[in-house]
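Missing here is one protein chain; the remaining ones are kept as they sit in the complex.
And then chain A:
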Amino acid sequence: MEKTAKPKSRLCTHCNEKRAALKRPKTLEQICRECFYTVFEDEIHRVIVDNQLFKPGERIAIGASGGKDSTVLAYVMSELNRRHNYGLDLFLLSVDEGITGYRDDSLETVKRNEIQYGLPLKVVSYSELYGWTMDEIVKLIGLKNNCTFCGVFRRQALDRGAALLKVDKLVTGHNADDIAETVLLNILRGDIARLGRCTSIITGEDGPIPRCKPFKYTYEKEIVMYAYFKKLDYFSTECIYSPNAYRGFAREFIKDLERMRPRAILDIIKSGEDFRISTSTKMPEQGICERCGYISSQKWCKACVLLEGLNRGLPKLGIGRSRGINSEHNTNTKQANGTLSLQSKQCGSLDF
């Protein structure tokens, strides 16, 4: 099966010895496999060091879905931790949303990663945290707004799992393409609060468990190439409940731009970083949910509102403009706090 590359292909611009294996979207350099591994890993190491993402001795949870990004993240993090003596205790943290035929399969991948990379795995499930699986929620509410429930619940589930593991930080596999896409979506929604947050490499430093994104500047193409060349074991099926229409458009737009000018992805992130929020824009105030103690800008956090709706047989509670528990508090901050934007939020997995 091993065949040599096409005669047209040229030598690696780094080592000038081996045949180039890919064109880097970030720099347009042609580079061989070995030099690619080196620059890919070194760039992530530089991002970690320059942004002081970790301190020696910290316990770090890697949010692991079994997909390409988190699989490569788990592999690279354990590699760099060893190579550069970060002194970190790494864990895999997965959320079981209770989606038959999707999450049960991808969790099998994470369980294999646990063994392959020697990282302890913790799985938290919606059914144990909330008393509802996504299968049950979809049975009740259908395929409209289900991603809202899933996204809100996942965010909290990761925090709860991180607390159970007693970790100092949570790292996620969000890549440069994801962040560029989120910048665009937040602009399209006029969601200024999220626009300001979504490009930060570390978020939630004031909360119990900060989150960070070591792949903030890493192109999806390179993550997939890395996984392919290294033969990493990952799971790739779209969630069976995700219509993903709105985000899908933004994603496709980004990919079209990338084909014409790959730098566009980094430039959109740069634009997102450099936006200044006018002082007249009302920002939501961070408080604590009166019911469960989770961070919330409202009386009750979003998960508690959604859960109350499910348990009372009023699943529309907390979706869109419904008048519910928090309505008396909503009037001032409605534009900025995401009550409206949640309605159109598709798969929440990218929104923490």
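Keep in mind that, in the parts below, contacts are C-beta pairs under 8 Å (C-beta built on N, C-alpha and C of every residue); 3 or more make two chains touch, one makes a residue touch a chain; residues count from 1.
What we mean here is this: contacts and distances are computed from a predicted model.
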Omitted chain, identified by the protein name its UniProt record gives, among "Ubiquitin-related modifier 1 homolog", "37S ribosomal protein S25, mitochondrial", "ESCRT-III subunit protein" or "Misato Segment II tubulin-like domain-containing protein": "Ubiquitin-related modifier 1 homolog"
Hidden partner chain, touching residue among A:225, A:303 or A:317: A:225
Candidates A:211, A:251 or A:299 - the one touching the absent chain: A:251
Residue among A:68, A:169 or A:216 that touches the chain left out of view: A:68
Absent-chain contact - pick from A:92, A:239 or A:268: A:239
Where the missing chain touches chain A, by residue: 1, 3-6, 8-10, 19-23, 30, 65, 67-70, 106, 173-175, 177-178, 220-221, 223-225, 228-229, 235-239, 251-252, 255-256, 258-259, 349-350
